[in-house]
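Beneath this line is the structure, given in structure tokens, with notes to follow.
The other protein chains are all here in position, but one chain of the complex has been omitted.
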Amino acid sequence: MLECKEVTKKYGRKTAVDHVSLNLEPGRVYAMLGPNGSGKTTLMKMVVGLVKPTSGEILYNGQPVGVESRRDIAYMSTEPYFYSWMTVKDVGKYYQDFFEDFSMERYERILNQMDLTMDLKSKTLSSGMMAKLKIAVTMARRAKIYLLDEPLNGIDLLARDEIVRCVLDVIAPDVTLMVSSHLVDELEKVADVAVFMKESHLVMACGIEQMREEKGKSVVDMYREIYGHGGIEQ
Amino acid sequence: MEYNSSIPIYLQVMMSIKRDIVTERLKLGEKLPSVRDLALQYTINPNTANRVYKELENEKVCFTRRGMGTFVTEDEDRAMQMKAEMAQELIDEFLKGMKYIGISAEEAINLVKRQSKEETKKIS
Partner (left out) sequence: MIKLMKYEFRKNLFSKIILLILTAVGEAAYLAGVFLKWEDGFGIGMIVLSLCSIFGIMYMGMEGLITFHRDLNTKQSYMLFLTPHSSYQILGAKVVENGLTIFLTGIFYALLGLLDFTVAVLYIGGVEQLLSIIKDIGAEFSINMNVRFEEILLVILALLAGWIMTLAMGYLAIVLCATVLAGKRLSGLISFVIFLVLNWCVNLAFNHLPILDVDSLLIRNWATIGCAFAVSLVLYLITGWIMERKLSV
């Protein structure tokens, strides 16, 4: 289980994440929603340790996140980050070297489904192919926590189905997924809980089916309510 | 499958499965996909898929055999009942919709009869 306790991140005078408290339970898929700059990415980076919080703490199974938690946490950033001299194969080997839960076989299978070959150089990949590579290498791990930042960005329609399938494939009772996306309706079917972030605050976190049953509202409806004009004021 | 935004997804998937049973795309006693496969098929969360089967089982539309999977009910009467239930729902919707635009139930029935005669004429 992942616990975020009053997590705050400030860059000088700007606040990226403001006293966010959120518990992520295993077996659930959390849809992180909100416009750019609302703090979703920064929050994810803090969970994986790339960014250090200004205050507050993040605990994984009771321990502060750090070296050990990174064994179990797989993060996919929005930006490309592989070394420019690497080929698709090199990227796989790198992950295999550092992550015990990485499966080269799964990697090859996912790459195949996305029409990527091992010999392609990271330098020459188009943005769409890079997006697919990032997903492939992340989902080829059998992690306990997946943090996917805009996994469907820049991916064509057919490949999107593939990725959604990949995501569904890893869902298990002991696995937690945190997925952020602008494609709210795509995410809605697959997620259990919708987490809305606005201007560095956590506005709301609620069960998706629950929202439909109790309020007759879909996530898309809530999204419009919260972020649209006449939405919830902070 | 396109999902209606205000009704819970699990209900919509349940409807879809019931429709398949009533139209015999799913035969009585046939094995249903595993929870995971159902999730993949409908691109939904496995927890939701789980709920679908749980609710269907509660309604005696399907049953689970430990270690073997989930199967469509073998009870023909239940299938008939389902068809009747679905028909009832469709009728309710129809009448509600007609009432909304100001057409009484009687008028609606006449319209249906007339429409049906037109259809038969077209075929013959």
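The letters A and B name the chains in turn, as written, and every chain counts its residues from 1.
Everything below uses one rule, namely that contacts are C-beta pairs under 8 Å (C-beta built on N, C-alpha and C of every residue); 3 or more make two chains touch, one makes a residue touch a chain.
Computed from a predicted structure; not experimentally measured.
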Omitted chain touches shown chains A
Of A:E68, A:D115, A:D161 or A:E214, the residue touching the omitted chain is A:E68
In the whole complex, of A:Y60, A:F82, A:Y107 or A:Y223, the residue touching the missing chain would be A:F82
Where chain A meets the chain that is not shown, the residues are 11, 45, 48-52, 66-68, 70-71, 75, 77, 79-85, 94, 97-99
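Here is the rule we use: only the chains that are shown with their structure count from here on.
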Chain-centre distance (mean CA atoms) for chain A and chain B, in whole Å, is 35
Interface with chain B, chain A side, in the complex: residues 27-29, 161, 164-165, 168-169, 171, 189-192, 208-209, 212-213, 216-218, 220-221
Counting only contacts in the complex, chain B reaches chain A at residues 3, 5-10, 36, 39-40, 42-48, 51
